[in-house]
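Shown here: the complex without one of its protein chains, the others still in place.
Entry: subunit A
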Amino acid sequence: MVNGLKKWRLFALLSALLVFLAGCGQKEISTLIPAGEVAADQFNLLILSSAVMLFVIVVVVIIYVLALVKFRRSKLGDELIPEQVEGSSRLEFIWTAVPIVLLLILAVPTVYSTFDLADISTMDVEAEEGDGMTNLTVNVTGKLYWWEFEYPEYGIVTAQELVVPTDERVYFNLIAADVKHSFWIPSIGGKLDVNPENVNTFYLTFDQESSELDDGVFYGKCAELCGPSHALMDFKVKTMNAEDFDQWVAAMQEEEPAPVEGDLAQQGEELFGADGAGCIACHATSGTGTSGAVGPNLATFGDRNRVAGYLEHDEENLKNWISDPQEYKPGNLMPDDETLNGGEPFSDQELDALAAYLMGLTVEE
């Protein structure tokens, strides 16, 4: 019996350990592995509150278990009528006062951190030396079901893949173009709603270069139900050091994109353009511009980590997507292939050409 109990305990301990070891999730997306100052602050609050709450749970469990062990009727006999105690004002005082103290322990960092995370005093401040701002600002627009990122200071815009420098505050202005969304990069910091009626502003700090990650990017999510494809409204975040970031900005700012190489890709470009299927009416292929496009900007498509925000980045998925966008993101606003291609689906050859062209759109070396 005792032996069995021991084994059972060991088993329980091991399985608990297993759960907790496996239980931190993945670096790309878990709030339990913070990769930014904001997420780290929030993680610390999580640990602090968990510790305080664990204390409460332990106290409750001790009284609870003792009561259940000591006062079973099977032990006390069927006839016993317990003393009908009315209460105790001393005890009432204790279990009113102690929780208040515990809550005060939580309240102080809560209030501090609430104001700290809302601090936008260094936003839009001109840098003392050189030109530009001290901090980067990104205007984020949430649309059904994709994200647009505009860098107003640099006059560039991209979509689906946010590119930011590490080790500095990045400010975000959030607004929704249609229904409400919520902007969330779990391993970098908490979410903020993307409302249709007002701009919400906050900051995040990115402490780790995403190239160190297995997947090369952090994962961003829409956290507010926004329609059928809410679950698929993902974006990715590429973080790089300031130098690389400046290079990326410069490449994006190139007015003249690199010429398209290869026959197939050139066919694709033609098909993509106004004389072909007219994709370009919604999808810009130049990184310069402002937000407000109908479809995601594709200037960096070849550099991206995913197709449509969540599919493996390969030609197969790209072609599938172009052939039938509704299959992969129900309710999205991209027209189907027949509408685009004058009543007929794209032929395999046309799809190959489009894929070759799009995969060649790149600003990174």
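Heads up, the rule we're going with is that contacts are C-beta pairs under 8 Å (C-beta built on N, C-alpha and C of every residue); 3 or more make two chains touch, one makes a residue touch a chain; residues count from 1.
Here is the rule we go by: contacts and distances are computed from a predicted model.
A chain of the complex is left out here; the name its UniProt entry carries, from "Glutamyl-tRNA(Gln) amidotransferase subunit A", "Cytochrome c oxidase subunit 1", "Peptide/nickel transport system ATP-binding protein" or "Probable membrane transporter protein", is "Cytochrome c oxidase subunit 1". Between the chain not shown and the residues A:T110, A:T288 or A:S323, the one that touches is A:T110.
Residues of subunit A that touch the chain left out of view are 19, 22-26, 28-32, 39, 41-42, 45-46, 49-50, 53, 56-57, 60-61, 63-64, 66-68, 70-74, 76, 80-88, 91-92, 95-96, 99-100, 103, 106-107, 109-111, 113-118, 176, 178-180, 182, 184, 186-187, 189-193, 195-198, 200, 219, 221-232, 234, 310, 330-331.
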